[in-house]
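Next up is a structure, given as structure tokens.
The block that comes next holds chain A.
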Amino acid sequence: MSAVHSSSSHAAVAGNGAVALSIENLQAWYGESHILHNVNLSVHTGEVVTLLGRNGAGRTTTMRAIMGLTGARQGSIKIGGVETIALPTYKIAHHGVGYCPEERGIFSSLSTEENLLLPPSLSMTEKGMSVEEIYDMFPNLKERRNSQGTRLSGGEQQMLAVARILRTGARLLLLDEISEGLAPVIVQALARMITTLKSKGYTIVMVEQNFRFAAPLADRFYVMEHGQIVESFASSQLEEKMPVLNALLGV
Partner candidate 1 sequence: MNMNKKIGYGILLLAALAAPFGIYPVFLMKIICFALFACAFNLLIGFTGLLSFGHAAFFGGAGYIAGYALQTLGLPTELGLIVGTAAGALIGLVMGSLAIRRQGIYFTMITLALAQMLYFVCLQMPFTGGEDGLQGVPRGHLLGFIDLGNDLTLYYIVLAIAVAGFALIVRTVNSPFGQVLKAIKENEPRAISLGYDVNRYKLLAFVLSAALSGLAGSTKTLVLGFATLTDVHWTMSGLVVLMTLVGGLGTIVGPIVGAVIIIVLENKLGDIGNWLATVTHIDWFSGLGESVTIVTGFIFIVCVLAFRRGIVGEISALLKKRASSIS
Partner candidate 2 sequence: MEIFGIPLQALMSQLLLGLVNGSFYAMLSLGLAVIFGLLNVINFAHGALYMMGAFLAWIGLTYFNLNYWVMLALAPVLVGLFGIIIEKTMLRWLYKLDHVYGLLLTFGITLMVEGIFRSFYGVSGQPYSVPDALSGATDLGFMVLPNYRAWVVLASLSVCFATWFVIEKTKLGAYLRAGTENPKLVEAFGVNVPLMVTLTYGFGVALAAFAGVLAAPVIQVSPLMGSNLIIVVFAVVVIGGMGSIMGSIITGLALGVIEGLTRVFYPEASATVVFVVMAIVLMIRPAGLFGKEK
Partner candidate 3 sequence: QISGDVVKIGFITDMSSVYSDIDGPGGAEAIKMAIADMGGSINGKKIELVVADHQNKADIASSKAREWFDQQGLDMLIGGTNSGTALAMAKIAAEKKKPFFEIGAGSTRLTNEECTPYTVHYAYDTYALAHGTGSQVVKQGGKSWYFITADYAFGASLEKDTTAVVKASGGTVLGSVKHPLNASDFSSFMLQAQSSKAQIIGLANAGGDLINAVKAANEFGVTKNAKLAGLLVFINDIHSLTLKQTQGMYLTDSWYWDQNAESRAWAKRYFEKMKKEPSSLQAGDYSAAMQYLTAVKAIGTDDGDKVMAQLRKSKFNDMYAKNAYLRPDGRVVHDMMLYQVKAPADSKYPWDYLNKIETIPGEQAFTPKAESKCTLWK
């Protein structure tokens, strides 16, 4: 199956048209194993894009590659028009990217509040949300601000992980399986949060297992298989694409 270029579906995008993230011919390796083979995708400012795919299809790897967290990388990754393929991770972050990893990455040696305060502001101009705003959004966190990060319940840890990157002032968010293992109420809260963020103009790339969670939120979808993009379509095309998705993902 050949890689599908995303440019064909640009017409259907929400947002203001500027390209927030554009990936061309991305290849990535973990040590000797070649995981990503020519990934192409692009995301416009203000869009919510979801990467679909089976376990091991390479979605997490794509996100990690954007952050420079895989082994070797090749190709082109432009963030806000700036080429970042050769930059170290922390500089990539400074181009306004926030990454919420699959495994949450809550630090056990830090309290909830320290976890929250940890990420520095990425730039002088873009201030992230204040702690008060965060606490308004997730009252649970306020309640447990002094307990050790990993003592939080799974759901609370997930909230913390998401909240943490909102503090940095990043405008492009990479969210990997943020709904995993959460109670429905919290999943609903997350959905509301993403809608809010979108209305504030954030750009979001999500990886989701939970199709029913992702479907109503996303403007566009990419489907990955064996380290390649094999399908891409806008949410308006969702109905007609269902048979394909069924074949590819069994959803």
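The rule is short, and it goes like this: a contact is a pair of C-beta atoms (placed from the backbone, for glycine too) under 8 Å apart; a residue touches a chain by one contact, two chains touch by 3 or more; residues count from 1.
In picking the candidates, the idea was that all candidates are chains of the complex that A comes from, given by their letters.
Source: prediction; values computed, not measured.
Of the numbered candidates 1, 2 or 3, 2 is the chain that chain A touches in this complex. Put simply, chain A touches candidate 2 in their complex at residues 67, 69, 88-90, 93-94, 98-99, 101, 105, 107-110, 114, 117-120, 122, 164-165, 168.
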